[in-house]
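For reference, the structure is listed below as structure tokens.
A protein chain is absent from this complex, but the other protein chains hold their places.
Naming follows writing order (A, B and C), and every chain is counted from residue 1.
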Amino acid sequence: MTSAETIRKLVDEFASIPDWEDRYAHIIALGRALPAYPEEYRKDKYKVSGCQSQVWLYAGGKGRGDQDTQGTVDGEANGHKDVVSEVIHFEADSDAAIVKGLIAILMKIYNDRTPQEILGVPPDFIQKLGLDQHLTVNRTNGLASMMKQIHLYAIAYGRIDEERKRARELKSQ
Amino acid sequence: MTSAETIRKLVDEFASIPDWEDRYAHIIALGRALPAYPEEYRKDKYKVSGCQSQVWLYAGGKGRGDQDTQGTVDGEANGHKDVVSEVIHFEADSDAAIVKGLIAILMKIYNDRTPQEILGVPPDFIQKLGLDQHLTVNRTNGLASMMKQIHLYAIAYGRIDEERKRARELKSQ
Amino acid sequence: MNTSNVDAGFAPVAVADNALYVSALRNEFPILNQRVHGNVPLVYLDNAATTQRPIPVINATTDYLLHSHSNVHRGGHALAMEATRLFELTRSRIQAFLNAPLPEEIIYTRGTTESVNLVASAWGDDNVKSGDEVIVSEMDHHAVIVPMQMLCQRKGATLRVLPVLDNGTLDLDALPDLINNRTKLIAVNHVSNALGTINDVKSICALARPRGITTLIDGAQAVAHLKVDVQDIDCDFYVFSAHKLYGPTGVGALYGRAEIMSSMSPYQGGGSMIASVSFEGTTYNDLPYRFEAGTQNIEGAVGLGAALEWFGGLDHSAVAKHEQSLLRRATEGLSAIKGLRIIGNAPNKIGIISFVVDGIHASDIGVLCDEQGVALRVGHHCTMPLMKRFGVGSTARASAGVYTTHSEIDALVTSVGKAVRMLS
Partner (left out) sequence: MNTSNVDAGFAPVAVADNALYVSALRNEFPILNQRVHGNVPLVYLDNAATTQRPIPVINATTDYLLHSHSNVHRGGHALAMEATRLFELTRSRIQAFLNAPLPEEIIYTRGTTESVNLVASAWGDDNVKSGDEVIVSEMDHHAVIVPMQMLCQRKGATLRVLPVLDNGTLDLDALPDLINNRTKLIAVNHVSNALGTINDVKSICALARPRGITTLIDGAQAVAHLKVDVQDIDCDFYVFSAHKLYGPTGVGALYGRAEIMSSMSPYQGGGSMIASVSFEGTTYNDLPYRFEAGTQNIEGAVGLGAALEWFGGLDHSAVAKHEQSLLRRATEGLSAIKGLRIIGNAPNKIGIISFVVDGIHASDIGVLCDEQGVALRVGHHCTMPLMKRFGVGSTARASAGVYTTHSEIDALVTSVGKAVRMLS
């Protein structure tokens, strides 16, 4: 499913739950279903700043290797060739149930997608899902910071992919 | 004339001038008529603080001697005996014409009077004269500070006179 | 939306509510009479963060702006004199409110935080030397801890900490041992914003005074709940913010004993705080102006004056009784929720209640209560060391104001109960 399709599906899903209690129950359930966050990444360097609750975000994996994503990213070192359409894999977690549920939603939209796809997600999905109050910059739960972080990863990986592509093209000339 | 009589006279005087221009002309004229301020007292220590215009106030004289009135006051050193009813003499000046006129009014009320008389002046004369806006604490023309200063002199001289009186009584016992 | 459980109305049934005064009061606070998240009645229980403003206080500022606004001091014209009169009138009101001996002992600041910073810099830089010690308490707000920490860092002094007991009271028995001849300052809050504890600041000052130790009392949470008398407390400095006293944000006060402040170096430089300026040398103005550089929050001062007048007109024994009964009701109601633990059980508390629930993050409770209209504050409440002391990262905090009703407390208990059920 593309991110656009996922968003459409989520919007329908939430629209079908009129009651606020049920909606939160659903968000919390989504959070419970989030894959366990790998304990080796529960480090300060993967913490997203500006949070009232704690939020962790790890990017890499899926062939990009277990590099330190907070620093420079060097996928080449992991010996990959066809990197242009490579996706970014995220792991994320929170100690608060609702934040974790919202993270699960963000993961559905952003996880395991290419930089191009991530950067192409229209930001108005937040309004469409009725999650404005949880995901605005002013909200100190860390989710806005997390989204910003996801975008920064996409930009960084996108550049790397571009360069590799160019390097490959040069070699093949 | 007692200070009370002076105030009554001033109130009548100002009440008889309904026009604001004439009233100011009168105030300015009173200032012009103020005795020249002795140049030897035009020193920083006689300046009254908090002024937009400059204001000088010297207290002493009239048998109290030319002591440094900003410091301790020691009339005894001047060899006076009958000090109980002794009056305080002031010299005052300003470089602004209206302030000088207002000083002249204050001098009529306070100058050459005993400490008791000075401290007995009812403060509402300011309202009665319609000079509130010029003589409130908030006005930074220095006149409020000057009135405060006059009261402080009266308190200080009053204490000294008290002590001398007591000393004389002790001697005569 | 399902709001049937939320009984946060202004129904006249609330017999226990000191009904007369609360319902009359609430009319002066239109902001309380609104619905949030589309449809739920607002239950504002975030009064320790900031209080709401009654109509007379809002109007006082508006009137000032419509009729009298001008810059104060040095102004010779009609508006300037009126604005100055109002500005200085509030200073006298603050003086009376704190029972300070002199009006010039009252300095306008932005609020508690700036007041503490002013003392830490202007007094601290001159009086705290390398090797000296400053005492704060473990329950102090960051507004006290951080400026004192910064002062100690600048000076090579040591920050010492008065500990908190399990019930949320200060361990006053530990104080004599903390004090020594290098102790220069004790800074402590009068009432804890995170726990509600009322501290015995008078005893602390009584210990400090004979030893020549300067005292600073943070009254941010006290002024709206206790009668404050700086001469009775016998402190050197007392600080508070108007916005926690039904007054404006951006204005507050520092009371400082004239004896200390008249020899204190200036803090910020600028207009009004000087007597004369030249490139050869500048001399500073007298109290209080020496510490009020530049244009002050004039309309804020006017609003604070109105707030003091409004607040002064309340029946304070009725208010205190009401707030205590709200606290009891909240304590009972919340305690009945399984897994809920109240942090701070001092015998003397104002209407503040901080709590955590086993296995549930406070932030989740905050979100779900908010959906039910109940405004709590969730977090460390600018008291991280205190959170650490109680082994929690954050708490949910409900705090009452003069206008809080018993039905609102019931709404709080209901909403927390529902949140806990949803999260279990």
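Heads up, the rule we're going with is that a residue touches a chain if its C-beta (ideal position, glycine included) is under 8 Å from a C-beta of that chain, and two chains touch if they have at least 3 such contacts.
All figures in this text were calculated on a predicted structure; none of them were measured in a lab.
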Partners of the unshown chain among those that are drawn: A, B, C
Full-complex contact with the absent chain, from C:322, C:377 or C:406: C:377
Contact with the hidden chain (one of C:23, C:70 or C:335): C:70
Residue of C:89, C:150, C:207 or C:342 in touch with the missing chain, whole complex considered: C:150
Absent chain, residues of chain A that touch it: 49, 52, 133, 136-141
Chain C, residues in touch with the chain not shown (by the definition above): 30-31, 34, 36-37, 42, 44, 46, 49-50, 52-53, 58, 61-62, 65-71, 74-80, 110-114, 116-117, 120, 141-143, 145-147, 149-150, 159, 161, 241, 243, 248-251, 266, 268-274, 276-279, 282, 293-300, 363, 366-367, 369-370, 373-379, 382, 384-385, 388
Contact footprint on chain B, counting only the chain that is left out: 19-21, 24-25, 28, 52-54, 95-99, 134, 141
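Heads up, the rule we're going with is that only the chains that are shown with their structure count from here on.
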Chain-chain pair with the highest tally of contacting C-beta pairs: A-C
Rounded Å distance, chain A centre to chain C centre (Cα mean): 41
For chain B paired with chain C, centre-to-centre distance based on mean C-alpha positions, whole Å: 46
Centroid distance [mean C-alpha coordinates] between chain B and chain A, Å: 81
Residues of chain C touching at least two other chains: none
Two or more partner chains touched - positions in chain B: none
